[in-house]
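Left out: one protein chain. Kept in place: all the others.
Chain lettering (A and B) follows the sequence in which the chains are written, and residue indices restart at 1 in each chain.
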Amino acid sequence: MFYRESGDFKKTYRDDSQTFPIKFDRRRYYVVMAIAFLVLPWFITDYIANAVMIPFLVWAIAALGLNILVGYCGQLSLGTGGFMAVGAYATYKLMTSFPGMDMFSVVLLSGFITAFVGMIFGLPSLRIKGFYLAVATLAAQFFLVWLLNKVPWFYNYSASGQITAPERSMFGIIITGPYASPVTGYLFCLILAIGLAWVARNLTRGRLGRSWMAIRDMDIAAEIIGVNPLMAKLSAFAVSSFFVGVAGSLFFSVYLGAAEVTEAFSINVSFAVLFMVIIGGLGSIFGSFVGAAFMVLMPVLLKNILVGGLGWPTDLAAHLEFIIVGALIVIFLIVEPHGLAQMARVLKEKLRLWPFPH
Amino acid sequence: MSADFLYTLEVILNGLMAGVMYSLVALGFVLIFKASGIFNYAQGVMALFAAMTLVGIQTGQIPFAHLINAIFGTEMHHFGWQVPAFLAIILTVGVMVLFAMIVEKYILHHLVNQEPIILFMATIGLAYFMEGFGDIMWGSEIKTMDVGIPSGGSLWLEEYTLGWAAEGERYWGMYIDKLDMVATLVAVILVVSLTLFSQYTKTGRALRAVADDHQAALSVGISLRAIWVIVWSIAGFVALVAGIMWGAKSGVQFSLSLIALKALPVLMLGGFTSIPGAIIGGLIIGVGEKLFEFAIGPMIGGATENWFAYVLALMFLVFRPQGLFGEKIIERV
Partner (left out) sequence: MSIQNTTADQQGQPEVLLDLKNISLSFGGVKAITDISFDIYEGEVRAIIGPNGAGKSSMLNVINGFYHPQEGEIWFDGKQRTGMKPYEIAYQGIARTFQNIALFKGMSVLDNLMTGRFTHMNKNLFWQALWKGPAEQEEIINREFVEHIIDFLEIQAIRKTPVGRLPYGLQKRVELGRALAAQPKLLLLDEPMAGMNVEEKEDMCRFILDVNDTFGTTIALIEHDMGVVMDISDRVVVLDYGRKIGDGDPTAVRNDQTVIDAYLGVSH
């Protein structure tokens, strides 16, 4: 009924290629934005901000990054944890070396540093494909974590080997450190997440995004049409790593506050982000958010129900989480390889015709 | 002989032994990949699961005891009996066959003709599932594996090699774990029997036919589903062997599933489809990482075993993308 596109004609190519071509979608998007920026900050508790909203936004950025690489460019990477670690340590070094730098620049610069590292590890992708590349990215994961753990310069020679985020602010508002309010952290992450989602959308609908998808779908045809495979793959690695680096930076500075590289950025992080991308939907920006929301909310819910409600031991709940995540991955790949985003799309198709499907 | 030389020799020998262990896991990968084109990430977890099941059966644990206790508030853990190792192994093989059937029926059957990358990700999901399932079934505490394999350094070898060093050098003989020697022997037997099986039996031929071309194999009357169950059962058996060896060596615990990750670079070197490749790849990685840690590790902070295998495989692949034994890939348009 509400979900109508008939009569919503597009007269220019500009209108035709906008992000939300259907009016209802567009309005809903504005409403969600308004709630996220204007309503939520007044109502969320510190617990919700810290345990749900901030990790959701941070993981969403990471999932966006990985989705660009895996979903759009078709290059499977298992090195996300390592690249997030690079972002986190870059942030730490920038924060401690240049105390005057504002957080926004710190986060973006960390992203650029990670992009550079990502490009170096993306170089083999020209010669290596498929699983072989996935294993090659494992080299990035293990090598980077080892390097950040073994070279004391990266953690400023601290005795514990940990990095701790000092207090930094922007426009006089404290964003990191022990006195930062979770709500400002939430807003800071929100602005970055939305800005980056917008960038991701722009890149994927334009020339660059098409060259990524062309490489993903049929690399030989892409090359013959004029796409330089090295440039396409490296740019995908760079952009993807930029996003992942920003996520790592926020994960450390805003969410965790303190981190130890082998704990916080292990191979499990790489898999978790990959799962978000699969569950949410390969090659979908909306899906990256959905997948992140799912992977953040599910453990919280399970924990509240099983441990809080039924009084089960925590380790049992954790095992059950493994089972559920694993089963869901398999189910999704069987039922809908394009994830929740595709399910939403199918639902939309049906809604369009509802209530008269014939 | 100088002591330095002997130490290096010992490092190489130990590396070879470690390599055999990697090969054992890699072998399971190769089997499944050859028969179904699936890169089975869950192979490592299968080894862990098999080892847990073996220990669980042997010590008479009640499956799902934790879950049952949590739901019904009971306090039970063991049946109170001990199962002899041999019987327990047979029962575990039974469990792995059952597992193969379940995987075929509920996963593979539904994913036929999907892209390899999707299948790969499905096995990652499977790995997570099995990990949680194994923990709920048998508990996540570290268990000791005892099926009567001798372990500890070989005194005989130590004494025998003691006299090799030049006069006056500080050398106490060579240390090689008996367990590693047994593992090597088992691996050799396993490889030989697998090769014989695939070359000289009807099932083996069918298996190779399926590996070559699913459609063609189907058309001559080979049941794809039966073959997959067989292959996954064999892989489950190989996983059990690997699980026993690794479990006896370092205890049955979560980190066991991570050896799957180590098997990946082994496969990259050896190629995904070659059984001898898996063995040689494993040996190269084993020796390589031990030697690197021995020679260069101390200079750069140690613990290089974490990443050396991957970086070696990466370097290698850039120059030879098809692996040591893979056929040269000619791209066609």
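What we mean here is this: a contact is a pair of C-beta atoms (placed from the backbone, for glycine too) under 8 Å apart; a residue touches a chain by one contact, two chains touch by 3 or more.
These numbers were taken from a predicted model, which means no experiment stands behind them.
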Give the residue, chosen from A:I224, A:V335 or A:L353, that touches the chain omitted from the document.
-> A:I224
Out of A:R26, A:K150, A:R210 or A:K303, which touches the unshown chain?
-> A:R210
Subunit A residues touching the omitted chain (full complex) | 12-14, 17, 199, 202-203, 205-208, 210-211, 213-214, 216-218, 220-229, 235, 239, 283
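Definition applied: only the chains that are shown with their structure count from here on.
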Which of the residues in subunit B end up touching subunit A in this complex?
-> 39, 66-67, 70, 107, 110-111, 114, 116-118, 120-122, 124-133, 135-136, 140, 258, 261, 264-265, 267-268, 272, 300-304, 306-307, 310-311, 313-314, 317-318, 321, 331, 333
Touching subunit B in the complex: which residues of subunit A?
-> 74, 76, 124, 127-132, 134-136, 138-139, 141-143, 145-146, 150-151, 220, 267, 271, 274-275, 278, 310, 312-313, 315-316, 319-330, 333-334, 337
